[in-house]
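Read through the structure below, which is laid out as structure tokens, and then see the notes.
In this view, the complex is presented without one of its protein chains, the others remaining in place.
Going in written order, the chains are labelled A and B, and every chain counts its residues from 1.
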Amino acid sequence: MKFLKSLIIASLFGLSAVAANAATLDDVKTKGFIQCGSNPGLTGFGVPDDQGNWTGFDVDFCRAIAAAVFGDATKVKFSPLNAKERFTALQSGAIDVLSRNSTWTMSRDTTLGLTFAAVTYYDGQGFMVPNKLNVKSAKELNGASVCVQTGTTTELNLADYFKANKMEYKVVAFEKNEEVLKAYQEGRCDVYSTDQSGLYAEVLKFTNPGDHMVLPEIISKEPLGPVVRQGDAQWFNIVKWVHGAMLNAEELGVTSKNVDEMKASTNPEIQRLLSVKVKNPDGTDADNDFGKGLGLGPDWAYNIVKMVGNYGEVFDKNLAQLKIARGKNALWSQGGLQYAAPIR
Amino acid sequence: MTGFVRTIDAPKLSPPKGEVGLIHTLRHRVFNSAIGGVLAIAIAALLFWTAWTIIDWAFFRGVWTAPDRELCNAEGAGACWPFIKARSLQWVYGFYPSAERWRVNLVYLIGAISLAGLMIPAIPFKTWNALFFFLLYPVIAFFLLLGGKFGLTLVETEQWGGLLVTLVLSVTAIVVSAPLGILLALGRRSEMPIVSLLSTIFIETVRGVPLVLVLFMAANMFPLFMPPGVNPDKLLKAVIGTSLFASAYMAEIIRGGLQAIPKGQYEGAQAIGLSYWKSMGLIIMPQALKVVIPSIVNNFISLFKDTSLVTVVGLFDLLGIVQTGFNDPKWASAQTSNTGYFALAVIYWAFCFSMSRYSQFIERKLNTSHKR
Partner (left out) sequence: MTQQSDDQRNSSAPVRGGVDLLYSPKLRGIVSQLIVLLLLAGGIYWIVTNTQANLVKLNQNFGFDFLNKASGFDLSTSLIQYSSDSTFSRALLAGFYNTALVSILGIIFATIIGFIVGVMRLSKNLVVSSAATIYIEIIRNIPLLLQIFIWYALVLKPLPGTKQAINFFDTVFISNRGIIAPHVIFGEGSWISVTLLISALIGTWVFRRWSRKRQEATGQILPAWWISIPIIIAAPILGLLIAGWPLIWDYPVLSGFNFKGGVTLVPEFIALFLALVIYTATFIAEIVRSGIIAVSHGQSEASHALGLDNGKTLRLVVIPQAMRIIIPPLTSQYLNLTKNSSLAVAVGYPDLMYTAGTVNNQSGKAIEVYSIALVVYLTTSLVTSLLMNWFNARVKLVER
């Protein structure tokens, strides 16, 4: 009977919890860490080493959020997710933010109940073929078998591309990236297709990387970025502005190495980024705290830059090993597309 | 009077030639008919060829020492054993920090000792040992592995992996499924129509859907059915999924055991005035559980094998952690995955085969006591 009573109490308690409807930030603060959906293994973007330490561009972005929220970049747990699982995991609340090279599309914004907070990486879909196939252009791929990962935009673009060019193809789609690679190398298909950054990352795992080449065509726009659930504007803003702060920091020349000196800077933009208090002429402090609007502490951006780095630092740290150039991901001032709204 | 009764034994004659030994076996048990002989030769040839291919690949062409993938990648190279050597600790402990691995070892050790005490019939204190193993041991193991209390550093479940996760999943599922399965089996046989209907629906539903589906729903959809903010650990969700799954199968096994108990036992228990729970707990269950021990061991074997499915939902169990090793650019070669899968097959086989042998042993042992 005691058991029954406790069950009834538990269910009543549960019912009342529905009404409470906690926001993601409060949730995250109570549990003390951010649950971040990551790629199960894409070199340069999100991959665990043999000690279980995660490295990568997307993974560092989650660390930056943790730095902003907790002032501690390690307060983040990673859930490795397949392409097929990722949106369900985010929808259901199994993760707080998805940072797993996911492409921003209209239907994902409108029908999945999710919303993309920023574009952290501009990418496009490419093709890789074995050298021995003697193919120089994607236009020559009529009738080819193409290995892709299922549950991605890659799969959809492929159908579009071949249809638009009136070519035929056979799709061979796998759940896990490793299986795609293995099948491609075993000769199960002629072509391997994924985002171009992925092609550069995956070729490292190949048995004979020299035997394969990337075709020049880029067949799609792939704006990749972090995703959050709809209906939580505060959390959305935090994720969006973590990216904003990283970009602004790079623009202003604030790096993890010089951020402490920069606190003394008289540049008002840097002062606003780092929430440096400015003295009014009458001697009182003027509030310069932009973290408050996000529900975060004044050191939010300082912590991001100090603990993780600015956008350029994170990019170079993770993607230089893949020999990926900044290209479209350069700052707007250097001819790229990375452009953040000002902090003011 | 002297009779024709022989007082001395006749000298012992050796059996006729060709009736014993290898020749006899060959003649009567292999080449006893033309078709049988041809079949035997064909099958033996196939067996030897398979065995030779594997041995040649594993030993003669196998690469035994290499700093990285270079040698394994060479044309004609066989098994890539250095890869296994480089990864073996990770297979056992996952990403568990090396300074804390003694905790895992301790858990393995306590479990092994307690289990040996349970499994070897000659060792006394069975009841106490069972109570320890099913009640106290999970608690001890939980705190030892997770830490965060009693001065132990916290090791998040994200860092668990490999054999550790496989064992945690299968042992927890079997321990949890035992009481749940008993309740469900009793429920299904209950005379209360609603209870019986609900138990039946639960059992048949769970048995009717694939485990992958259950695991996917547990891992990715579970929080959708919960109040906001309720989101158990990923490993815990997998444990819940496998435990529910296992309890439905356990229920059917126990129901089989209950059906094997003669009706007289139920009536006898009622006749001496025992309540339902007392008659179940003191009379029926002890007999039924004894009958179904082999089936429970078999259920555990299939559960142990089935835990490999958690790889599909992104947990690093034994299979999952071996597969992540294939991605290491240092070791990615044409033979890496073959070697990994081969080693895995041997490991799983050793576990399951010894358990199934044990189940047969216990079945024989229990059988004698029931012989009339």
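Keep this in mind: a residue touches a chain if its C-beta (ideal position, glycine included) is under 8 Å from a C-beta of that chain, and two chains touch if they have at least 3 such contacts.
Every value quoted in this text rests on a predicted model; they were computed, and no experiment measured them.
Q: Name every displayed chain that the left-out chain is in contact with.
A: So, taking every chain into account, the missing one touches A, B.
Q: Touching the left-out chain: which of B:L211, B:A248, B:A269 or B:I284?
A: Going through B:L211, B:A248, B:A269 or B:I284 one by one, B:L211 is the residue touching the chain not shown.
Q: Using the touch definition up top, pick the residue from A:T74, A:N142 or A:S333 that touches the left-out chain.
A: Of the candidates A:T74, A:N142 or A:S333, A:N142 is in touch with the missing chain.
Q: In the whole complex, what residues of chain A lie against the chain that is missing from view?
A: 4, 7-8, 11, 14-15, 18, 21, 83-84, 87-88, 91-93, 107-108, 111-114, 141-145, 150-151, 155-156, 158-160, 163, 169-175, 179, 182-183, 186-188, 190, 229-232
Q: What is the set of chain B residues that contact the non-displayed chain in the whole complex?
A: These residues touch the chain not displayed: 25, 29-30, 32, 36, 39-40, 43-44, 46-47, 191-195, 198, 205, 207-213, 216-217, 220-221, 223-228, 273, 275, 278, 301, 305-306, 308-309, 311-312, 319, 337-338, 341, 344-345, 348-349, 351-353, 356.
What we mean here is this: only the chains that are shown with their structure count from here on.
Q: Averaged over CA atoms, how far is the centre of chain A from the centre of chain B? Could you give it in whole Å?
A: 40
Q: Which of the residues in chain B end up touching chain A in this complex?
A: 69, 73, 87, 90, 94-95, 97, 156, 158-159, 161, 216, 219-224, 226-231, 234, 312-314, 323-329, 332-334, 337
Q: Chain B touches which residues of chain A in the complex?
A: 14, 17-18, 20-22, 27, 30, 35, 40-41, 43, 47-48, 50-52, 77-82, 85, 88-89, 91-94, 175, 178, 182, 204-208
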